[in-house]
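Note that one protein chain of the assembly has been removed; the remaining protein chains are unaltered in position.
Per-chain residue numbering starts at 1, and chain names A and B are given in the order in which the chains are listed.
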Amino acid sequence: MSTSTAAEQVIRAGQGEALLEVKGLQRYFPVTRGIVFQRQVGAVKAVDGIDLSIHTGETLGVVGESGCGKTTTGRLVTRLDEPTGGSITFEGEDLTHLSRAKMRPFRREIQMIFQDPFSSLNPRQTIGTIIAAPFQIQKVDSEGGTKKAVQALMERVGLNPEHYNRYPHEFSGGQRQRIGVARALALRPKLIVCDEPVSALDVSIQAQIVNLLEDLQDEFNLAYLFIAHDLSVIRHISDRVAVMYLGKVVEVADRDELYNHARHPYTHALLSAVPEADPDALAHRERIRLTGDVPSPLNPPSGCRFRTRCWKAQDICAEQEPPLVQIGAPGHQAACHFPEERDVI
Amino acid sequence: MTESVTTTASTSAGTGKPFLELKNLQVHFPTDDGLVKAVNGLSFTLERGKTLGIVGESGSGKSVSSLAIMGLHKGSRAKVGGEIWLDGAELVGMSVPEIRRLRGQQVAMIFQDPLSAMHPFYRVGDQLVEAYRVHNEVPKSVARKRAIDLLDRVGIPSPDKRFFDYPHQFSGGMRQRAMIAMALMCDPQLLIADEPTTALDVTVQAQILDLMMDLQKEFNSAIVIITHDLGVVAQMAQDVVVMYGGRVVEAGPVREIFYRPEMPYTWGLLGSIPRVNRGGDHRLKSIRGTPPSLINLPKGCPFQPRCDYQQHVEGHSCTGEVPDLLQIGTEDHRVRCHIETGQRKKLFTEQIKPNL
Partner (left out) sequence: MGRYLIRRLLQTVVILWVISAITFFLFWITPANPALLICGKNCNTETIATVNATFGFDDPLIVQYGTYMKGLVSPTGRDIGSEGSERNCAWPCFGESYQNGIPVWDSISDAFPATFWLAIGAATIWLFFGVMLGLLAALRKGKALDKLSVGLALFGVSFPTIVFGYLLLFLFIVKLKWIPFPDTANAALFEVGPVKWLQFYILPWITLALVFAALYTRLTRANMIDTMNEDYIRTARAKGLGEGTVIFKHGLRSALTPIVTIFGLDLGGLLGGAVITEQIFSITGLGKFAIDSVLGNDLPAIMGVVLFAAIFIVLANVVVDVLYAVIDPRVRLS
């Protein structure tokens, strides 16, 4: 996080047991057809075998374009969705297929913040009720009563505690996202999955929420799984970053290592495409432009999934899927047959 | 309220007047809750072959202004004031049939979400053909040939087949390309792009921005690009207008705005955005509070309730008077702020720049 240096991060990432460990995670959505009896004719491989790990107090950024499976990953980790394969381990406990009841204690530890702050808040409930809901569901009594605890939370996330009895529509977009943060924070979780938490907000408000998330992380030693499509936000907030393409992690590394020494052509293309608010830098930047569209996850390309849009693709790329292997600095992995360092930003 | 001086209208084109000139544009909407002052005195000029970026957050009035140029507020409750001069013709006072002849023909528009901006029931090709045949009395076959040519030009593979597809059969990027092709059907001289890439993925956004720049060179069109994304402006525009609360708060050449900004709101915007080419161990410089309500605009400077630099103002009251949009320096850099310009430069160099 913002207070720790990159060197400390590497040490932290390399030592001890991870808070969350995801191995070979898969989620296939079956595609069926048939007149009377439906039979499965294929599957949309939204997430197709990914490994991730997050340590206490760390932010793992997951970045990729629409359809890469990043949102599904978030839903799987919070067990809002059922994995097709692989495993999810939290503090050594296997959560992969826990029942609803057995999952309950872990719901205290893993919380979620959503993109659209409006549709994720019940319009008929007051803010006080919304933020207090986790206490009630988990039957937690806090000292001094729930109301006091809720108001303390509201104050902490920058809301006026006197607005306890107001309804969501009375708040602006940024304030609603603060409500979402307060609700997620209520039970002092260890991990918060943030799914595009700032992409619906205005630029000036976006910075407020990013700063708030950073402050809360330092204060409560939170870990974030931060899912976003905005590479600048991801660079700012993450300790480590995973780049996803068509259901696979194609590259993962410490933040600065990834942005300065990326090896995967897709990462290069992504970084090169970001319009930086810096006219002079843009004028001198190398331009990599991908052609075509992302292939359908129903029928992904053989071998390397990026090969259909990759300028370096050879025969081997269609034949063999490149494994995610260690390359460059410790903790830097890329899945490419022809990795190369390239200065793109 | 505005810096622009009312001049006697000259009617002929090509007399040294700018290609597009907005003078003190105002757009107000009467509503049940009160008068929404969406745009309060917007002025700028734009030449052919150049791009102007209008930057602002939601409710800054940037989209409303673009609809005013197209005359799309006519027939609604909106009250439009001021002047819009396009190639020697004044648009605000124009009748609906007159301005309808310009729409699509001389001025075309690209919208944010190409899925909702195209009619879901009609084939993409037919929608392009329709755009051409409104203004050109040609047989369908001629219009179809032009549509296929343009679909090809904007980079849609096998355009003669995709012509027959419906919008939902296109991907997001392809739809935006088709939307651009539709806008270009009648060779417009002015293209207004309202958040053209906001709904798109970053690699697709790069393709679309490249395409727009290429097409601009080819057709020598003027582009007004409206966006909240400073990066898009940095890439596309030669001139930038920063809007806040329905007013221009700062305007000038792109490098002036990005490297020598003088208005505290512009400082706030630049400080708010994380950078992809810089390490992230600094704290984002967010702007406190929220954008103003357009019904109850703050008294005085619209940015005053969120401004952290009011103690540097001498001889004026931020809450009392609206500052004028005044030109500074030799370049056409205009700033609306009560802080004295020397002091602003000092503040920027000492306090703002090191943190950007």
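FYI, a residue touches a chain if its C-beta (ideal position, glycine included) is under 8 Å from a C-beta of that chain, and two chains touch if they have at least 3 such contacts.
Here the structure is a predicted model, which means the values were calculated and not measured.
S.K.: May I ask which residue of B:D113, B:D152 or B:E340 touches the chain that does not appear here?
M.R.: Only one of B:D113, B:D152 or B:E340 touches the chain omitted from view, namely B:D113.
S.K.: Touching the hidden chain in the complete assembly: which of B:R48, B:R100, B:H282 or B:H312 does that?
M.R.: Of these options, the touching residue for the absent chain is B:R100.
S.K.: Of B:H168, B:R288 or B:K346, which one is in contact with the hidden chain?
M.R.: B:H168
S.K.: Among B:V134, B:M213, B:L297 or B:L347, which one is in touch with the chain left out?
M.R.: B:V134
S.K.: Which positions on subunit B touch the chain that was left off?
M.R.: Against the left-out chain, subunit B lists 67, 70, 72, 75, 100-105, 108-109, 111, 113, 116-121, 130-131, 134-135, 166, 168, 182.
FYI, only the chains that are shown with their structure count from here on.
S.K.: Tell me, which parts of subunit B touch subunit A in their complex?
M.R.: Listed in rising order, the residues of subunit B that touch subunit A are 57-58, 157, 171-174, 201-207, 209-210, 228-235, 254-255, 258-259, 268-277, 279-281, 283-288, 290-291.
S.K.: Which stretch or stretches of subunit A touch subunit B in the complex?
M.R.: These residues of subunit A touch subunit B: 2, 65-66, 172, 174-175, 202-208, 210-211, 214, 229-233, 235-238, 255-256, 259, 269-282, 287, 289-293, 345.
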